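Notes to accompany the following structure.
A single protein chain has been removed from this complex, and every other one stays in its place.
Let's look at chain A:
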Amino acid sequence: MTILIIAEHDNKSLKEITLNTMTAATQIGGDIDVLVAGENCGSAADAAAAITGVRRVLVADHACYNGQLAENMAALIETLASDYSHIMAPTTTSGKNILPRLAATLDTSYFSDIISVESADTFKRTIYAGNAIETVQTADSIKVMTVRGTAFDLSETNGSATIEALSTVTDLGLSSFVNEELAESERPELTSANIVISGGRGMQNGENFSILEKVADKLGAAVGASRAAVDAGFVPNDMQVGQTGKIVAPDLYIAVGISGAIQHLAGMKDSKVIVAINKDPDAPIFSVADYGLVADLFDAVPELEQAL
């Protein structure tokens, strides 16, 4: 087996979820290479070379990979694909954009968001908003998949793989990067934070999220949201937790003013400890919460902040 991992990075640094993907690759076994494609992505490549167990880091550094657009990225990976039995990327908006395109180019099977490696050709993944888990297998010679970060531990980073520059330039000219509005935050990333505190429609507006942020700052937590809070414009889309947003599984998840719809639960029910603060004692969120507080959040959250 020879595996290629597509690194998740922002040119400067490697995203932690690449290390979870490495663990999934290690469970399949064999030689593991990492592809870092971007523009001025040397430091991300250096970080990838430090992942324990990586054989080679392949670097494609060119303006046409700026923003890692799917068309050029899939074309680049296609030129490498015949050397590999598995091509894997973290389940992120980037991985989900690129790898299905690649799989169709290679006319091969693709598995979205695997949560376990059963063997080199068999994997588990969730369907129906996490209400069922399917075990799936393919005989295709190249297996393409994205990997759910929260389902695999982080790999170590004390390695020193060789770094090889690729001279391939696959600029199809179909799409171009215009700009990016990045969410600026000093807090940990939602998908890798140990503690997440999320607000829902019960927060009433965006300003009120400041009471969650104060708790987050005391706990070193990330702040998330329900779809209703994002749709209402309280907070940006990158904070949405759920079936169609981000999947999180922190040690502690605090749901504030969130009812607990199945689509929200799909994104957080694998958290170790769940706390729900809601004024409605019948809210479904209580049925998955380890600890519940039936309270007005505008009393309970500031009180919580004081108590920490």
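In the analysis below, a contact is a pair of C-beta atoms (placed from the backbone, for glycine too) under 8 Å apart; a residue touches a chain by one contact, two chains touch by 3 or more; residues count from 1.
Here is the rule we use: contacts and distances are computed from a predicted model.
Can you match the unshown chain of the complex to its UniProt protein name from these: "ABC-type sugar transport system ATPase subunit", "Aerobic carbon-monoxide dehydrogenase large subunit", "Cytochrome c peroxidase" or "Electron transfer flavoprotein subunit beta"?
Answer from the UniProt record of the missing subunit chain: "Electron transfer flavoprotein subunit beta".
Sort through A:Val147, A:Met203 or A:Ala289 and give me the one touching the missing partner chain.
A:Ala289
If the hidden chain were put back, which of A:Ala50, A:Leu80, A:Ala129 or A:Leu154 would touch it?
A:Ala129
Looking beyond the chains shown, say which of A:Thr2, A:Asn40, A:Thr79 or A:Thr93 touches the absent one.
A:Thr93
Which positions on chain A touch the chain that was left off?
So the residues of chain A touching the missing chain come out as 10, 67, 69-71, 74, 92-94, 96-105, 107-113, 122, 126-140, 173-183, 191, 194-195, 219, 227, 230-231, 236-238, 243-244, 246, 251-252, 261-263, 269, 272-275, 281, 286-295, 300, 303-304, 307-308.
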